[in-house]
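Remarks on the structure that follows.
A single protein chain has been omitted; all remaining protein chains appear in their positions.
Chain naming follows the written order as A, B, C and D, and within any one chain the residues start at number 1.
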Amino acid sequence: MAIVTPGERLGLNGEFIASHGTVEIGDHIYAAVVGTVTTTPSESDGERLIIQVVPKSKRNMAASIPEVSSIVTGKVLRVNPRMATLSIMVVGETPCADNFQGVIRVQDVRATERDKVQIYNSFRPGDIVRAEVISLGDSRSYYLSTAKNELGVILATSPAGATMIPISWEEMVCPKTKVVENRKCAKPVDA
Amino acid sequence: MFRLDPDTFKRIHPIEFHRRFLANGIRPDGRESLLSWRTPVVHTGSITTCNGSAMVRVGATAVLCGIKAEIAVPSAAEPTRGFVVSNVDLPALCSSNFRPGAPGEFTQSISDTVQSVVESAVDMDGLCIEPDRAVWVLYADIVFLNYEGAAMDAALLALMAALRNTRLPSKTVYSPTDGTVRASSDLSVPITLKHLPVASTFGVVEAGGGRMLMADPTEDEDAIVGSRVSVVVDALSGDLMGTFGGHIPLELLEQSVVLATQRAKEVGQIVGASK
Amino acid sequence: MDSVDRKRIHGPDKSVLPLPLLDSQHESVTSKTTLNPSARFDGRTHEEVRPLFARTAMVSQANGSAYIEVGCIKIICAVYGPKQITTKSKSGDHHSGGRISCDVRLAPFAGLKRKGYMKDTNEHSLAKNLATALTPSLLLAHLPKSQIDIHIQILQATAGHVSASSTSSATVLPPPSFATNLSLLLSPCITVASLALADAGIEMMDSVVGCSVGLFRRTDKNSLFWMVDPSEEERETRALGGGVWVGNAVVGVMPSVGRISGLVVDGDVGDVGVLMEAVNVCVDACAKVHDVVVKKALVDGFHAASSPVSGSSSAV
Amino acid sequence: MAVSVCEREFTLTGVASNIRSDGRGRSDVRAAAVESGGISQASGSCRVSSAGGTTVLVGIKVAVGAPAVTASTAADADLDADIAVDNSEDAELSISDADLRRGRVVCAIDCNPAIIPTMDPRAVEDLCIDFSEVITKILNADHGGLDLQSLCIVPGSTCWVIHVDALVLGYGGNLLDTLFQATRGALHDTLIPKVTVEESTSASTGNTSYEFDVADDETEDLKGCENIPVIVTLFKIGHHHVIDPTPLEEACSDVQLSVAINRKGLPCAIQKTGNGSIEPSQLAEMIQDAKAHGATLFKDMDEAIERQRVRSLNDTK
Partner (left out) sequence: MVLQRSDGRTDNLQLRPPTTTLSPLSRADGSARFAYGKSAVLAAVYGPKEVRLRDELLDSAKIEVLFRPLVGLSGTTERLYEKTIREILESVILKHLHPRTSVQTFEGADDDSSSLILSCAINATILALMDAGVGLKSMVASVTCIIDDSNQLVLDPSAEEIKGAKSVHVFTFDNVSKDVTSCVSTGVYTYEQYKSVFEVSQSACASVQAVYRQTMENKVGGVETVDEE
């Protein structure tokens, strides 16, 4: 398949709907990254095809930076009664170039009974958490939410050093000491 | 359970990621044993603004050393002793772990170690032009272009290969009236090296309840390396030229010296083949 | 530099390069002035650039990287990011899009005389002009709150001093001074940085290609002529081809869209007509470099980029 | 500076219809007052204040120093020059001869960040550094007009160093052009002490040594001032370009082209800044416009400087 490089003209914007890895300048659509061109039929616009340029390897993946509604994975750095601070390491499936900072505020931990949430019973420092970006946040942090079943703690280590096992959506147990700790656990997608 | 692809897993849980390789005695970069090395590749003479230069690759690590010869007045205490000034630079270009600006503790300590080794390797008196008046000073600048571990090993290797590649003018004339030195425009005289030091770095890792050596750890493998030891061995005589290490059981230290001696011979041949 | 840099190893307080031996001084420095006025040293036409070697993915640690070799100039570039902007800026700024930061460094051995590690104004102005030339090509609006770091290390900036291997040419060139050499460095810096950005998968309108052009005044008549991509010899031997060096222009071009993203002109370059003629020739030269070198490097890099292998998926 | 969509639209439409927010057309400049010689302790000084609010004060100090090795920082040059002085012949290998036989200019610009409240303090600092580099580069170049050879005292070791210190006192846009105008005015106003050099050759070593004497009361004008170019910066806003912009117009501009125009009316240095790109045809148009503005600016500056000269002559009488 032909490989396009940035600046290569792909077609008129009357023919295609520009998507990832492309850029519209005037009437034309150009490639914005190195990769292969793919076109898919659009659901909303029957006339035009969606055109995008797909980079081959993850290393060349365009801009793995958090955007609103992307699913991110990160490590809890610190907690306080109002929020948990995360270091975002992975956006979607792509590890980021550098860690981004995000916070999960107490009201964004879960969808129900928000007033009863206690951060310390949801996250502990060192936990690996999967969350969704809800806004670009302030100048320091992205705002994240775990208010969905499949979001929350995916990996936690107990004080004894063992990887804890989730036993319900809000509890995890240490296989060594059998101590039960509270967490906002994520529901495994493919389990 | 959650399925994570390898990149993601490595990113969020580097220790567990490397532990699993360790348990099987293999390495993420494809090496098949804890004690196997990345074979260095040496190219010399690519930078023509230098009296000598060498590019060394150890796995993905790439380092370039350029040597420039200038003339200086020797110190009064040692009137025939020349100078070798070696600096290691790990610019922000070579890895995201290094910040632009002044060199950090890691860079400085490598510079210092390399300097202490090279001073005993070069025949400093051979750099004398006119006793008490003029000597050569060899500025060796070792710039990392890609950093994947083996800082000390690669830096010293690049330095020694570049020194072997260094040529000085065949004819130098010191003028006592104005203190200047004139040199012929050809570069043909090699410098005398007394030794050919080769550094070998080992990490100490915990596996299967005991501690063992891991040869040539990469930057990523640092996650599980408790401490490290670099052993410098002269490839020509087999003598030791320095050990720099942290917490290590005595028997592992002895083992590392034996292994480093073997490796120095092999690497010495690679450097010896370069011109 | 009142105090010595304590973070480096230092040699003697002062050191100098040796002088040439008296007999070698008699070699004619200006022997090249007698050349045929219309020809260039290496037989190129006036519109032709020097052969260029470029490849991507040189620095595995970086998100993108590239290396370029033009004549004696060797430059490596690595791109890190996008990463979160750490320094605080004025409120409201962070939603407007990403930004780039350029850092250009000369290796201590890149020039004739060893250069210290202290950053000088040459490096600073190279970085600034580089950033100006690159920014228009990037779709930074897609990268809110982020910064892209572009690091350039110039490994060799000038032709070698008369080394054993090159004595055959027998002519000792007058030494180029760094200040006048800078513009020769800017154009390959632009090309290599844009390659590295494309290698990193940063979205861009077009890759930027840099090209320089030297302007000369004919000694016999008072008219100007230009030469694309002048080599160091052509530039330093000022009486080249019956002309005197009067100035030069460095142009950063986005070849596919035909726009100019960077321009630095120095010297008495005459009237706008001649200058624009030279700039337009640069634009054409850049298009050629883009088609022949840049595209190929990117496509080769794409083929070489195999998806990272480190075992099968691991379950946690 | 953050500009709202409405402000940008307003500015763009205004520029497109050739009526700017202050009533000017695209190529109209605001009046500027030039006063030189305000600072008595400086070798020369000049204050330029534009009707738009940009006020700049430039003081010139001449000092005896070492010639430049490269156009690098002053500190760097000093260090390298030390080596060159001691072993001046060595320099042949690294420094071209011409550089050792001339003086040099060092420029520093100071601006309190509070003067440009719309910009980040660090951005203001960067701006000052960038502008001082532009000015230093032009004045030290062959096309910079100044007769730098005349500033040489002892070839290879001693020369006059002209320190240009600029202070930004008010900001209403078009800073670089104003800074350069003020620098030009201040250099016209500059007087350097006369220097006499004695050359002696010692019989024993055959070395030549120099002695020089700086006169206390005799001074002379700086040679070549009238040939210093002027800088005209064009700001591309939308599809058109303007000169002498207001801060809002500056913020709406995506390409800036600073063109130095020499006395012959021809460009001698051009630098593009800004985050946008430009088509070659528009580039040619902009440089042509800069030429025209440059010629006018030359005339205005000459007149202003002449007026100052006449006034100071009257004062001394």
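Please note the rule applied: a residue touches a chain if its C-beta (ideal position, glycine included) is under 8 Å from a C-beta of that chain, and two chains touch if they have at least 3 such contacts.
These numbers come from a predicted model, not from an experiment.
*Asks:* Report, in label order, the displayed chains that the undisplayed chain touches.
*Replies:* Taken over the complete structure, the missing chain's partners among displayed chains are A, B, C.
*Asks:* Of B:T39, B:S75, B:S175 or B:S227, which sits in contact with the chain we cannot see?
*Replies:* Residue touching the absent chain, from the options given: B:S227.
*Asks:* Thinking of the whole complex, not just what is shown, which of B:A151, B:A199 or B:M241 touches the missing chain?
*Replies:* B:M241
*Asks:* Which residues does subunit C use to touch the chain missing from this display?
*Replies:* That gives, for subunit C, the contact residues 3, 6-9.
*Asks:* Spell out the interface residues on subunit B facing the chain that's missing from view.
*Replies:* Touch set of subunit B with respect to the missing chain: 105-106, 108-109, 111-113, 115-117, 120, 195, 226-227, 229, 234, 239-250, 253-254, 257-258, 261.
*Asks:* Could you list which residues of subunit A touch the chain missing from the display?
*Replies:* Looking at subunit A, the ones touching the missing chain are residues 77-78, 125-126.
Here is the rule we go by: only the chains that are shown with their structure count from here on.
*Asks:* In angstrom, rounded to a whole number, how far apart do the mean CA points of subunit A and subunit C lie?
*Replies:* Inter-chain centre distance comes to 38 Å.
*Asks:* Using the touch rule from the top of the page, what residues of subunit A touch 2 or more other chains?
*Replies:* Counting only residues that touch two or more other chains, subunit A contributes 58, 97-98, 154-155.
*Asks:* Please list all residues of subunit B that touch 2 or more other chains.
*Replies:* 1-3, 5, 7, 10, 13, 96, 180
*Asks:* Which subunit C residues qualify as touching subunit A in the complex?
*Replies:* Going by the criterion above, the answer is residues 57, 63-64, 80-84, 88-89, 91, 94-95, 137, 139, 142-146, 198-207, 254-257, 290, 294-295, 298-299, 301-303, 305-308, 316.
*Asks:* In their complex, what parts of subunit C are in touch with subunit B?
*Replies:* Listed in rising order, the residues are 5, 7-12, 14-22, 24, 58-62, 72, 74, 76-78, 80, 103, 105, 107-112, 114, 117, 149, 151-153, 155-167, 172, 308, 310-316.
*Asks:* Quick one: in the complex, what on subunit B touches subunit A?
*Replies:* That would be residues 1-3, 5, 7-8, 10-13, 96 of subunit B.
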